[in-house]
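Data first, discussion second: the structure below is written as structure tokens.
Missing here is one protein chain; the remaining ones are kept as they sit in the complex.
For chain A:
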Amino acid sequence: MSSRESCRSELRTAIRQLNDRCLYSASKWAAEQLVGIEQDPAKFTPSNTRFQRGSSSIRRRFHTNDVTSTPPAGVSYVSTPVMEEDEVVDGDFYLLAKSYFDCREYRRAAHVLQDQTGKKATFLRCYALYLAGEKRKEEEMIELEGPLGKSDAVNREVASLERELSILRKNGIIDPFGLYLYGLVLIEKGNQNLARTVLMESVNSYPWNWSAWSELQSLCTTIEILNSLTLSNHWMKEFFLASAYQELRMHNESLTKYEHLQNTFSFSNYIRAQIAKAQYCLREFEQVEVIFEELLRNDPYRVEDVDMYSNVLYAKECFSALSYLAHRVFMTDKYRPESCCIIGNYYSLKGQHEKSVLYFRRALKLNKNYLSAWTLMGHEYVEMKNTPAAIDAYRRAVDINPRDYRAWYGLGQAYEMMGMPFYALHYFKKSVFLQSNDSRLWIAMAQCYETDQLHMLEEAIKCYRRAASCNDREAIALHQLAKLHAELGRSEEAALYYKKDLERMEAEEREGPNMVEALLFLAQHCREQKRFEEAEVYCTRLLDYTGPEKETAKSMLRGMRTAESSFPLMDIEHFHP
């Protein structure tokens, strides 16, 4: 990978250029990465490292074997020369337009630049028009809200922009920024293939525009599409791939990429948040919590991705931490969907589901396609026993993203609650298909099969077996497997699973009724198999417990001893006719 210094200088130039073109979010991203590059110890001043403190502790905890920064073999990074500005001195009109733009008066900005022909001016004019259209579109979305949820407000500038930009592209007088805008327009038009090509051209000639990368990433819905892209090598490509992998649920690949990137951008909050996201998907809640604690210490006014942190706190039932977080984001920016979600989570944890639904609703009002809010709202409705509403919420989540296994699972649960196990199976099957290494899903499905109504025990056994094979934390599967086999009269298999379950309980030092049940079954089984010694061991262990099992064990022991003593007697009798 290119040296830190070159990255730094590239980013510095890029930020200036992006700012010049009013591409603010891309420049924000670039600036964040710029600060994230590790400072040379030589220039170590407290002011420079203000945003970099504390991070080393994470690295100590999770990266004991620090990878040396050697790039993967065969990859050579071409450092693209930073673009030359075509107009060194901005025209007066450009300055006026940019000021208007900064004041969000987009149409005025576009009007000022009407007769300018420079690439920069052309881009800004088009971009201003595009944003003006977007603004109008959002207003219309509210105005036009039809009776049946019709919301077909469109950006009315798109058609003319597309015409102009396509001509510019054909004539070869378009810069990478123009290509990015062209890509945006094409996406809005629904022409995904061309959009992908155009965005690819844009990032290949100017890789520092993160907005272009993320648009490109949103177009890569399958791994095949991702692999078909031809991207020139640049360190920005690594960021892109990491984020694309994450979106495609290849969490481990994505983690590797991010960890590799951390060698250069060791203090990047962005990368840390992304790592946390991947860990969250892998259900490593402990690590997520640690990362977010660090992140929020560095960047206390952060709202992005913090809702995930709140989910972790919810799962760990940290009341006060969650309330503190909710309070903080509320003070920072209460009209962010993330903030509403966090507050909703807090109320849910407190058991005040009506209020929680209220806040989830607000989050959805702010962003109708906010996936996790739909799912979480579904959970709340389930808690409130309002199954139809829950089903509706989950279904909307599924329609937004059909790969959301939680919502499918929620749908299944809702139907199971209503006593429709066969109907629920359809949904469990969906969720299991998407997340086949989650034991909870398999167990839920198995329980469906096990219900009195269906009583399809063979299928249930199959599901439990899958659950047991993928790290079943609560160890339900083994116990159920043993029980089902016993019920079906297959004592050999039952004994095998009871023994496994027993071993596991011993290893985890758990006690309880399951233990007693396992011991009792094994004792009886061994006695039937005439393995008295083993049976005795189990019986003696049972004696440690109170309850009726203890008495049973005692009598069994007694019975076996008499049998043992009588066996030799019988033999003797045989020998003495």
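The rule we apply is simple: a contact is a pair of C-beta atoms (placed from the backbone, for glycine too) under 8 Å apart; a residue touches a chain by one contact, two chains touch by 3 or more; residues count from 1.
Here, contacts and distances are computed from a predicted model.
Within the choices "DNA repair protein RAD51 homolog 3", "ER membrane protein complex subunit 1", "Anaphase-promoting complex subunit 5" or "Calcineurin B homologous protein 3", the name that UniProt assigns to the complex's undisplayed chain is "Anaphase-promoting complex subunit 5". From the set A:Ser205, A:Thr387, A:Ser491 or A:Thr552, the residue in touch with the chain omitted from the display is A:Thr387, counting the whole complex.
Here the missing chain is touched by one residue of A:Ala31, A:Leu96, A:Val154 or A:Ile400, and it is A:Val154.
Contact with the chain that does not appear here is found for just one residue of A:Ala31, A:Met384, A:Met420 or A:Cys470, A:Met420. When the missing chain is restored to the complex, the residue among A:Gln453, A:Ser469, A:Gln529 or A:Ser555 that touches it is A:Gln453.
The missing chain lies against chain A, touching residues 140, 143-144, 146-152, 154, 156, 159-160, 162-163, 166, 387-388, 391-392, 394-395, 399, 411, 415, 418-423, 426-427, 453-454.
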